[in-house]
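The next block holds one structure in the form of structure tokens; read it before the comments.
The complex appears here minus one protein chain, its other protein chains still in place.
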Amino acid sequence: MKKEHPLFLCIKNSYLGQSWLVILLSIFFGFTLSGVQAFLQEKIDTNKSNQSMRIVPTLVPGAVTGKSVTVGDLTVYEALNQNNKRAGWVIPARGQGFADKIEILIGLTPDASSLSGLSVLNQKETPGLGSRITESSWLSQFIGKGTTDSLTPTKNPVPSKNEIRAITGATISSFSICQIVNENVKKFRAELRKQQADP
Amino acid sequence: MSKENPTALERFIWGIIPENPIFRQVLGTCPALAVSTDIKAALTMTCATAFVLICANTIISLIRHLLKPHLRIVVFVLTIASFVTIVDYLLAAFYYSMSLQLGPYVPLIIVNCIIICRCEVCASKQSVGVAISDAIGQSLGFGLALVSMASFREILGSGTWCGFRIMPDSWPNWVLMLLPPGAFFVFGFLIGAVNWFTSLKKNKSS
Amino acid sequence: MDLIGLFLLAFNATLINNYVLHYFVGICAYIGVSKRIEMAFGMGCAVTFVMGVAAMLSWSAIYFLLQPGAPLTSFIFKTIHPGSDSVVNLSVLNSIVSIFVIASSVQLVEMYIRKFFPALYKAFGVYLPLITTNCAILFACIEIMKHVGKNAVEPWGLDKALLLAISAGMGFTLAIVLMAGIREDLENADVPAPLQGPGITLITAGIFAMAFMGFTGIDRGLAVLFGR
Partner (left out) sequence: MLLEISLLAGLVMLLLALFSGYSLGWANKTFHVEVDPKIAQVNHVLPGANCGGCGYIGCADYASAIVLQGVSVTKCPVGGESCAKKIADIMGVEVKQSWPYRPVIHCAAKYPDRLKRIPYAGEATCIAANLVSGIQGCVYGCLGYGDCVAVCKYDAIHIVDGLSVVDYEKCIGCGACAKICPRNIITMVPFKMENIVAIACSNKDFMNDVKSVCNVGCIGCKACERLSPIFKVANNLPSIDYNQYDPGVSYQAVVDKCPRETIIYVGKPSQKDKDAVSKEEVPKPVEAQFKTTVDSTEWRG
């Protein structure tokens, strides 16, 4: 074997020399992955954002598109009807459910006096019981409820003005949904009042 | 394996039933239990694993002469991880709702024992052709096992199969099947059934 | 450092969302190793230790290098490209870096134990490389990955990441030791032939999972109890 340059020898059988394949591979994969990321990243971001953007118009009657706007320190969506006038608000909200976090979108009338729609983005409640909170039949109860006083789940089938019929076997899930709605609506109304007081 | 080094076709056949990675070798059980709540999720996971397994096997068998024994595992892990990230991004870009549902189990393919096992047993020793056929056989076996488990759990749990209503409406959904205990029970009984079936065949043949 | 939050997190990872019985990760080791209690306990401690090391390393790697706008990478980016304000996002390398860290830390731990604790190494040496392919560790790193960085939902500090890893490891050890105890008695029981080995273990694990499902909802009660 021809006499190799000592520096090259000391690198070759030093620690790094043995793992030249690992170094080469990791650089090569670093490049390919950043290429993949550059190629696919904005597609994923659009997927993420328009997932909730698609639902926003459905929560407010007469709304066609949604626009993300900040009220006070909350980033909310403003639902606009055909001629771009405000048809209502849609607030993203998160809270602790029975098994894990629950993410919901709350639709409100323009003056935030009553609820106009509710939809659950993602949840990990017990399938078959807690997961029935995503059914529109249960969520439609919230439409039209006032936002001045807080909503409470009840057992009796005929709920009164600000009561919601809880799902049998999933009282904690229904209770947590009501709790999330109450907290976030109260926070949003305070922000809205502050913004309207000094536009 | 019983013989010294089986040919490509034998490895392909063995991958599906006789050496089925999940039921016979009990490897790669983590995703099998977690993702088999419904058929669509099972199929997506199978395609993802198949893609990763085939690409990783080809790359490893291409560079098998350069491998050093003590750094072998790190090289396997690197190639598998990069292919899994590619699959993860592809899934998030083109099938976003499924990517949400599978959640953390797509990156978990990296530590799926099947892939590392196939790389070590087959790809780092055989030529490319044998490695690819072995990979396809194993992923078909993986898919078969996953779909069989998912169909059990979905039919019993939510009365539908791949979305189509199978059970009559009067069927009370057996919610346990969708929950973790159901996964364990279905998997345990299926392994029992496969063992019983193979021992039956062995008695008949011997 | 709200201790209650940390305690709830630990309680949650150990009992309620137990890694083996709720998230199904680490089943390969769970079926393979749980023959005898000492072996299972040894394996559990090894997994917990490696999980702790891996969680710390991967948290710092992600926090300083890979999260969008990470301090170190944006510093390098600024030096190369002064004046550009674009956010540097390398989160694509999350998985690779985590598994790289896990593989090398398992290799280091194996060499360390082989050198200084030969008896321990002889007891479960064969299972140490198996830990690299143990899904529980990478699952913990993925869980941490989700909670690191500024735009993460509720960013975790190093303390929470380490606590999650350790408590998940303890949950794993608890599950595997319980199963080992049962399996030692199963030898005396008359298990039908096809169910021997993995079959009966999985069915017992199913019953365990049902028992552990009883814990769901306790952390809500505890949170209310502590006035959260």
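Letters A, B and C name the chains as they come in the text, with residue numbers starting at 1 for each one.
Going forward, contacts are C-beta pairs under 8 Å (C-beta built on N, C-alpha and C of every residue); 3 or more make two chains touch, one makes a residue touch a chain.
Computed from a predicted model, the values in this text were never measured in an experiment.
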Residue of C:Ala10, C:Val25, C:Ala46 or C:Val92 in touch with the missing chain, whole complex considered: C:Val92
Touching residue (missing chain; options C:Asp2, C:Asp85 or C:Glu187): C:Glu187
Chain A, residues in touch with the chain not shown (by the definition above): 14-16, 18-19, 22-23, 26-27, 29-31, 33-35, 37-38
Absent-chain interface as seen on chain C, which is shown: 61, 65-66, 73, 76-77, 80-81, 86, 88-90, 92-93, 96-97, 100-101, 104, 107-108, 111-112, 114-115, 118, 187-190
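One rule holds in what follows: only the chains that are shown with their structure count from here on.
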Chain occupying the middle, per Cα centroid: C
Separation of chain A from chain C, taking each centre as the mean of its C-alpha atoms, in whole Å: 27
Whole-Å separation of chain centres (CA-atom averages), chain A against chain B: 32
Whole-Å separation of chain centres (CA-atom averages), chain B against chain C: 22
Residues of chain B engaged with two or more neighbouring chains: 74, 78, 81-82, 85, 89, 179
Residues of chain A engaged with two or more neighbouring chains: 26, 29, 33, 36-37, 41, 126
Contacting residues of chain C [partner chain A, same complex]: 89-90, 92-93, 96, 100, 153, 216-217, 220, 223
Chain B residues touching chain A - in the complex, by the definition given at the top: 37, 63, 66-68, 71, 74-75, 78-79, 81-82, 85-86, 89-90, 92-94, 96, 100, 157-158, 173, 175, 178-179
Chain A residues within the chain B interface of the complex: 18-19, 21-22, 25-26, 29, 32-33, 36-37, 40-41, 43-44, 47-48, 51, 122, 126-129
